Every structure is written in C-alpha cells, then in structure tokens.
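A protein chain is absent from this complex, but the other protein chains hold their places.
Labels for the chains are A, B and C, by order of writing; each one numbers its residues from 1.
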Amino acid sequence: MACTIEKVLADAKVLVERLKDHDNAAESLIEQTTTLNKQVESMKEVGTGIPGRNQEDF
Amino acid sequence: MACTIEKVLADAKVLVERLKDHDNAAESLIEQTTTLNKQVESMKEVGTGIPGRNQEDF
Amino acid sequence: VAANSPSMYSQELFQLSQYLQEALHREQMLEQKLATLQRLLANTQEASDSSWQALIDEDRLLSRLE
Partner (left out) sequence: VAANSPSMYSQELFQLSQYLQEALHREQMLEQKLATLQRLLANTQEASDSSWQALIDEDRLLSRLE
C-alpha cells in the first residue's frame, strides 16, 4: 500500500481504538483478580478447617 | 509545542518503546499467574487436610 | 525544514508508517497476553472455588458431629 498520510492516520486511529479496548480489558482483569484475592484471603483466615485449631498451634 | 513531523515521529517512537516494555510486563504477569494457578490447583487436589477423606464423602 | 519538500516528507512518512505498524503489532501481542491472563485467572478461580466449597462442607459436617 502506498505510504500516505491517510494510511498513517488510519493506522493511528485503529491503534487508539485498540488501546481503549485493551485498557478496558485490563480493568476487567483487575476485578477478576480482586475477587480471587478476597477468596484466597478468606481461606487463609478460616484456616484448614479443624475447629478451634489455630495455625500458631503448629 | 509546534505540531511538526519531527514531534510526531518522536511520539511514535516513544509509544513503540513503551508498548514493548508493557508487553514484557504482561509476560511476567502470565508467569506469576501460572505459578499461583499451580499452587491453587495443588491445594484443590490435596483437599483440606484430613487424611483418607475425599471431597466426595460430603 | 523545507516544508514543501516531497522527498523529506516521504522519508518521514515512511518512518512513521513503520513505527505505527510496529506499534499495532506489539499491541496485538499484548492483547493476546491479556486474553491468556483472563483464562488463567478463570481456571484459578475455579480451583479456589472447589477448595472453598470443601471448607464449607467440612465445617457443616463437623458442626453436625458436635
């Protein structure tokens, strides 16, 4: 394709749109990871299940 | 700053460099997440600790 | 800078076009990695859900035994 300013402008426009989409995708990843983090933290708090036992007992 | 082709070229160059760096950062995130995934999968396999008990017993 | 010089603009347009192609390519690679992260996190969440549910079930069982 001829190297024109129109082609360059079109590429720049596409690049901006893709960066917006993937910035939004990264935001979703943060939400996903936050949910996972909360559950893993809760499991750490609960311990491994035997009632009355603390991890400090080991 | 004057809107010159040199400024535009400089910006484009910076953009390419940052995209490379952050593509590498994303690769590190994949390694980090893979490690976490393996551990969480192992914990699922091990169960919650009482020997001889299977999760199917519930 | 001779603003009306076609050959200078052609060189710079070419360089600019190269940068933008490289930026688009690199951005696509980054996007693929984000998609991979999404899948890995989903799998990890699923495994964590299993363990969490097992803790809850065990707790209910032990409560009934008390």
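Here is the rule we use: contacts are C-beta pairs under 8 Å (C-beta built on N, C-alpha and C of every residue); 3 or more make two chains touch, one makes a residue touch a chain.
It should be emphasised that the depicted structure is a prediction, and the values quoted were computed from it without experimental measurement.
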On chain B, residues whose C-beta touches the chain left out of the figure: 3-5, 7-8, 11-12, 14-15, 18-19, 21-22, 25-26, 28-29, 32-33, 35-36, 39-40, 42-43, 46, 48-51
Residues from chain A at the interface with the omitted partner, ascending: 4-6, 8-9, 12-13, 15-16, 19-20, 22-23, 26-27, 29-30, 33-34, 36-37, 40-41, 43-44, 47-48, 50, 55, 58
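The rule we apply is simple: only the chains that are shown with their structure count from here on.
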Distance from chain C to chain A - Cα centre to Cα centre, in angstrom: 8
Two or more partner chains touched - positions in chain B: 40, 48, 50
Shared-contact residues (touching 2 or more other chains) in chain C: 16, 20, 23, 27, 30, 34, 37, 41, 44, 48, 51, 55, 58
